[in-house]
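Here the complex is missing a single protein chain, while all its other protein chains stay put.
A and B are the chain letters, set down in written order, and residue numbers restart from 1 in every chain.
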Amino acid sequence: MELNGGSVVAMIGKDCVAIASDLRLGNQSVGVASNFEKVFPVNDKLYYGIPGLASDVYTLREHLRFRVNMYRMKEEREITPKTFTHLVSSTLYEKRFGPFFVEPVVAGIPSPTPLDPHPRPFISTMDTIGCITTPKDFAVAGTAADKLYGVAEGLWEPDLEPEDLFETISQTLLNAVDRDALSGWGVVVHLITADKVVTRTLRARMD
Amino acid sequence: MALYAQPPTSYSVPTTAPIEHRFNPYSDNGGTILAIAGKDFSVIAGDTRQSEGYSIQTRYARKVWQLTDKVVLATNGFAADGNNFVKRVKQRLEWYEHAHHKPMGLKSIARMIQTILYGKRFFPYYVYNILGGIEEDGSGAVYSFDPVGSYEREACRAAGAAQSLIQPFLDNQVYFKNQQPAPGSAPFVPGNLPLSTILSLVVDSFTSATERHIEVGDGMEIYVVMNRGRNTDDLLGPGILAESMHVEELGALGEGGGEKTFLVTSPLKRD
Partner (left out) sequence: MECSFGITGKDYVLIAADTSAGRSIVRMKSDENKIKTLGPHLAMAYGGEPGDTNNFAEYIERNLRLYHIRNHFPLLPPSASAWIRRTLAESIRSRKPYAVNLLLGGYDTTTDLPHLYWIDYLGTKAIVPYAAHGMGVYVSLSTMDKWWYEGMDKREGIEVLKKCVDEVEKRLTVALKFNCILIDKNGIHKIDLSEQDPIAKVEASPEETAVEAPNPPIEVGA
């Protein structure tokens, strides 16, 4: 985790979720790249972020892309956030005694179904071996996790409208990574609502 | 019962290597402190939990100390060192008052704390200090120290177990980091926030830290030092403080220059 650095945060709002990551890839204290996104789309209502060892970030991302594509072809439908969380979890637990050094965060809005016509926005997070937690407010991970907890706990409130949620998650991540030497070098935010996803790259401190 | 036929080798082979015992003179007693300066007042706060490892030693241990009528000191880290350090500072302040017939000023106390801390450079007080109060020019001030005496005057500072949780929040809310004033409006100036805003920031900081950090909680003590002649309505007025909070004015320690110190106490979650 401390080898490459990086942080991810996800938050729930009113009928929306947001997930954001920093852009730094480092080699201990040396910054190598400032374009290393740690949040990836699964479909247009579901994103996930994986901070941690960059090699495993890439390996896991490609592995999950394969698994989700297989799911999509076999089931002929999109994977739900909850199912995807369990897919990630079991993928991680497969490597119980030689884990991937990542802490995934999942954020998405489930599609309405006849059984659940008004699904609630969903976020979840896991440890390195896939133990799931599904918070009602926000999820944080990465080298700035403790800072993110502090700022998010202070700024977040229930039922934020999309634009307010965007401001909250942006300020949370920006201020947390500014106090973390291993995170930062730019920030990208994805705001997911039922009908669209807005992705913004923010101007940030580059030190 | 072949399983039990032979005792494991670790039982039969006695350990001959000498076990080293070494006294560790330091401990970490958790807790968190913070201070924010206003234009003509200063707020210095700390929680009251004292712990060692996963055990709570007491739910009420003082970490914030009134030194003079205009200076308050918060200590955090190793409680025994903290208490002894405060004792020494108070003693030095008393000597100063006897010698000069006046209390020591804030910036002088800050410099004195540096020399006391650096005097133990090779066996340091394991304490992070934050000093708050009123400067000679009447402005609110905060000084923060590391255990060996490096110090700096700032508009705000958090220290202790939940420093990493609170400081970035304060950067955002007190220093306005990553914020821009609305087009056409006045630029942000740190250290000019109204008392009511600062009090809510302090309360929010501690409730947030209590929520996410196991070493923070039980109660908090917020010292508010006001410059002489300052209106106290924004602290004592009706509806300013929450129902659960209690405020008392602390009497003057010396002859009294007109500065007022208030102690606001409030419970925090105990889990």
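Operating definition for what follows: contacts are C-beta pairs under 8 Å (C-beta built on N, C-alpha and C of every residue); 3 or more make two chains touch, one makes a residue touch a chain.
This structure is a prediction, so every number in the text was calculated from the model and none was measured.
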{"item": "Touched by the hidden chain, restricted to displayed chains", "value": "A"}
{"item": "Contact partner of the left-out chain, one of A:19, A:39 or A:53", "value": "A:53"}
{"item": "Identified contact with the non-displayed chain, of A:4, A:21 or A:124", "value": "A:4"}
{"item": "Sole residue of A:25, A:174, A:188 or A:204 that reaches the chain not shown, by the stated touch rule", "value": "A:25"}
{"item": "Contact residue for the chain not shown (choose from A:35, A:90 or A:201)", "value": "A:35"}
{"item": "Chain not shown, touching residues in chain A", "value": "3-4, 25, 27, 30-33, 35-36, 53-55, 58-59, 62, 98"}
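The rule is short, and it goes like this: only the chains that are shown with their structure count from here on.
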{"item": "Separation of mean Cα positions, chain B and chain A [Å, integer]", "value": "34"}
{"item": "Parts of chain A lying in touch with chain B, wherever the complex brings them together", "value": "146-147, 149-151, 153-155, 170-171, 174-176, 178-179, 204"}
{"item": "Sites on chain B touched by chain A in the complex", "value": "162, 164-169, 171-173, 177-179, 204-205, 208-209, 211-212"}
